[in-house]
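Only a single protein chain was left out; the remaining protein chains are all shown in position.
Read from first to last, the chains carry the letters A, B and C; within each, the first residue is number 1.
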Amino acid sequence: MTGMELFWTWVAAFLTLSIYSFLYKDNPFYKFAEHLVVGVSVGYIFTINWHQGLHPYLFNPLAASWEHPYNLLRVIPLILGLLFLLRISRKYNWLSRFTIALVMGIGCGTAIPPTIETRIIQQTKASMINIIDQPSLWAGFCAVTILVGTISTLIYFFFSKEHKGVLGGTARVGIVFLMVGFGASFGYTVMARISLLIGRLNFLINDWVIGTWNFIAG
Amino acid sequence: MKFLFFLLQMDRRIVFVLVALAVVAPLIMPLNLPIVVGDKVRRLYDAIDQLPPRSRPVLVSVDYDPSTVPELQPMTLAVLRHCFSKEVPVIVTTMFPTGAGLARDAMETVAKEYPNLSYGTDYAYMGYKPGYSLVILGIGENFQATYPSDGYGTPSSKLPILKNVKNYDDIAIMVDFTASAAYEVWIMFAHQKYGCKVGAGVTAVMASDAYPYLNSGQLEGLLGGLSGAAEYEKLIGAPGTATIGMDAQSIAHILIIVLIILGNVAYFATRRHREPAQTATPQQGGSA
Amino acid sequence: MLLFVLLVATGHAQSSAFDRPPAPVTNVALKDAPDDAGGAITISWTLSPDDAGGAMDVIGYDVRRSTSPDGPFQTVKSVPRGSSEAADETDLDSNVNYFYRVVVKDAKGEAPSVVAGPVQAKVPWFNLGRLNTLIATIIYITLLLYFIFHAKKGKKLFIRRLAGLDALDEAVGRATEMGKPILYVPGISQISDVATIASINILSGVARTVAEYNTRVIVPNYDPIVMTVAQEVVREGFLAAGKPDAYDEHDVFYVTTNQFAFVAAVDGIMVRERPATNLFIGMFFAESLILAETGASTGAIQIAGTDAVAQIPFFIAACDYTLIGEELYAASAYLSRAPLLLGSLKGQDWMKICLIGCIAVGVVTLLFGIESFRDFFETPLMIFRQ
Partner (left out) sequence: MMRRQVPLLICFVAGIVMLSQNFIPPLTWIYQQALEWARIISAIALFIGLISLVRVHTMKLKRKAPNYRYSYVTLFALCYMIIAGFLTKYGVFVKLHAGCDPGSAGEWIVTALEKALNFQEIFLNVQIPIQATMFSLLAFYIASAAFRAFKARTFEATLLLIAAMIVMLGRVPLGQMIPGVKEITVWILDVPNTAAKRGIMIGVGLGMASTSLKIMLGIERTYLGMKD
């Protein structure tokens, strides 16, 4: 480890501990780290955005539009982007609506078919199982349980009818499935979160403490 | 009774200290608890294990950033080690700009352990290409046009491993490691559109979301979180960081379970001794 | 060793096969790839006898293409041994005649097949592979439109209780009493994410209530476009409540487009401004629990709503009320009670009935061994191919 690397390791360790200090309570170290990371992240995003967004997708193609007149189409998003910037003007800020409307139209129109395909059709298809032709009685039971669970969960999401009678009963079965599912997700997630802590502790112990020790010792 | 009331109103900072202790202790004193391999991990292992040496390459995409390294890097390393030990060619890519360094690190770490294999013939690193789903689609159309050069700047045409790689037809299986919905994009395009086999290694949180894809056959196999990585390490017989981490996991999980049980004991034992107003914390609304 | 096994297995008589080029492939068939965006031709053939059995020394096949039956032919695709199909997708123009030959290769040489063709790559005007999606889309849109127009006629429509939204007024009222602001986080995603739009719709309802109660609403943003829209919506809310001057543009602001830097800042707002009510509505990722636990520690009433399946359990654990999945999309209708929106909810419910019906039919037909109904949901083309 060079002296410079050691310096940066200390910076990272200091900031790591500053964030952890928030667990005790809000304090100047946390406030400093928080304000620092906001500034650094926006600055970084801005640079990357310019370098990897505006340059390759706007400036370079427009500069080359002499050879590729087709690229001139990109003047349209440029204008729309500039209209969007009129947000800051009190008088003309309504012009930014054109841009927002276009972005929304593109987003919504593009979203509908894939949403229907992957979230609705695929999952509906996956629910169609042959409940008799299963390797074992147990597998058959599981298949039926999934079927009942999917349908009752779907019924829980009925909005236009009051949840009473058969509908209410089925919706309640749906809630049972939802709760078990949520509990399972929660329990399942604990491991991932502990892993993150292990990762940070590994950094503090190996890179910072042992690293510094090794640097001083030799 | 006093203890129970204390438990009920315990400052959450005490919980924080307990969690920290539970994680640090096993890191210093490993317990070496046994590991049981699950079916989902074994499916991915089998899919790779059955490939003959010098088969069509495996495509590994490192689609995560440093924040999820603790969970995802061990599994990336385990899968790479598996491929390298079987002499199955590997192509490493990333769809995340921040994944580029991680992908290269992982590949170079494993490559050092197998000096008999050479870069360009047995493995290659393609680097980061912006465009995300467009890149994933691009590979399906023409691999070399999507990646004219590798991550070190060498023209792809000079890499023997890529000679026969035109598109997904020439990929034995692709394995995506991610903490985002990237694996869904791979399923949607590489699998649905081009019929490539897709396996995934995801963070433990994502894993339960991925189950429907596994059950519907859209995923070949699935590694979930650190335990998935530890299981894979066991399958290939090379215990690593994931195996050590699992000890800390065991203690931390038991701690949380004990806390929940204590909390409930205190809640029910003190119920009669509390004013009703005290229990009237806002409840989850009717439905939940 | 391997060579030896091969020799034993194939017998001495064929060992001479190693010295000659492989036997060519037969039955080359060409087809315009059907379910695509055009520009692809599928070439299939019967394996070379030396690949399927025989000398077993085939390396692979080259597919070569030309615009004339006499050549010159150029390799457009190479596939490994054992493959009997390939798709050519390289720079095909529509309405041009193409000719193909498949060349089998081994270490000693190669053997071309007879020329097949002509074939044209047509760009179909409709992607048959998405027929099922199209049908489902049409059915769904029709249902929605039917009920929306039905609602327009003024029929009173019912909507079931959504506890989280009933609590909204109370939560805003509490903030007013305590003289503290309300925090509204519209998720961390772009405006094109439908969950964000649903959140914006809820924000517009919240903003009006907030304005009526003379309370402050703080809206930190992850995305600049979402911020712009949120500003517009909040200002409109204050305008509608007749208090345009009470609106402070600096309360709806941009923080950063970085997940955890954003969370660090919002955590800071929660412990310093101490909002009485926190609303987390929209698309959330891992940060959900960081926000909700910090909020819980400040004693705020918290209402969350998201369609991110993985995050719902954490909101349920740490918040007082949670809108689960589709409830998030019903919220806009619930808050505004606008008949058109309520009508679309009814359409959604009818689509659910249709889907449950489909599942039932699928399960029953499978019991009788009929798979085509289910398969239609997977690849509608199966029906045409049969």
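We take it that a contact is a pair of C-beta atoms (placed from the backbone, for glycine too) under 8 Å apart; a residue touches a chain by one contact, two chains touch by 3 or more.
Model, not experiment: these values are computed from the prediction.
What are the shown chains that the omitted chain is in contact with?
Even though it is not drawn, that chain still touches A, B, C.
Per the definition of touch given earlier, which of C:Val79, C:Val217 or C:Leu328 contacts the omitted chain?
Final answer for the missing-chain contact: C:Leu328.
Have a look at B:Val23, B:Leu51, B:Ile136 or B:Leu162 and name the one touching the chain we're not showing.
Residue touching the absent chain, from the options given: B:Val23.
From the list A:Val40, A:Ala64, A:Ile132 or A:Ile210, pick the residue that touches the absent chain.
With A:Val40, A:Ala64, A:Ile132 or A:Ile210 as choices, the missing chain is touched by A:Val40.
Identify the residues of chain B touching the omitted chain, counting contacts across the whole complex.
Residues 10, 12, 15-16, 18-20, 23, 33-36, 38-39, 66-69, 134, 204, 208-209, 211-212, 215, 227, 246-247, 249-257, 259-261, 263-264, 267-268, 283-284, 288 of chain B touch the chain that is not shown.
What does the interface between chain A and the hidden chain look like in terms of residue numbers?
Against the left-out chain, chain A lists 8-9, 11-13, 15-16, 19-20, 22-23, 31-51, 53-54, 57-58, 73-74, 76-78, 80-82, 84-85, 87-88, 94, 97-116, 118-120, 123-124, 126-127, 142, 145-154, 156-157, 174-191, 193-194, 196-197, 199-200, 203.
If the missing chain were put back, which residues of chain C would it touch?
36-38, 123-127, 130, 133-134, 137, 140-141, 144, 148, 190-192, 194-195, 197-198, 200-201, 204, 221, 223-225, 227-229, 232-233, 235-236, 240, 250, 253-261, 263-264, 272, 286-287, 289-290, 292-294, 296, 307, 309, 312-314, 316-318, 324-326, 328-330, 332, 338, 340-341, 344-345, 347-348, 351-352, 355
Everything that follows uses one rule, which is that only the chains that are shown with their structure count from here on.
Of the chain pairs B-C and A-B, which one is connected by the greater count of C-beta contacts?
Between A-B and B-C, contacts are more numerous in A-B.
Between chain A and chain B, what is the gap in Å from one C-alpha centre to the other?
Each chain's C-alpha centroid was found; their separation is 16 Å.
For chain C, give me the residues that contact two or more of the other chains.
In chain C, residues 260, 309-310, 316, 324, 327 touch at least two other chains, as defined above.
So which bits of chain B are touching at least two other chains?
Chain B, residues with two or more chain partners: 67, 205, 208, 287-288.
Across the complex, what residues on chain C touch chain B?
Where chain C meets chain B, its residues are 60, 77-80, 83, 86-87, 89-90, 161-164, 166-167, 260, 286, 297, 301, 309-310, 316, 320-322, 324, 327.
Under the touch definition given earlier, write down the residues of chain A that touch chain B in their complex.
Checking each residue of chain A against chain B gives 23-24, 48, 52, 56, 114, 118, 122-123, 125-126, 156, 175, 178-179, 184-185, 188-192, 194-199, 201-202, 205.
State the interface residues of chain B toward chain A in the complex, per the touch definition above.
Listed in rising order, the residues of chain B that touch chain A are 13, 16, 19-20, 23-24, 27, 67-71, 97, 130, 184, 188, 203-205, 207-208, 212, 215-216, 218, 224-227, 245, 248-249, 252-253, 256, 287-288.
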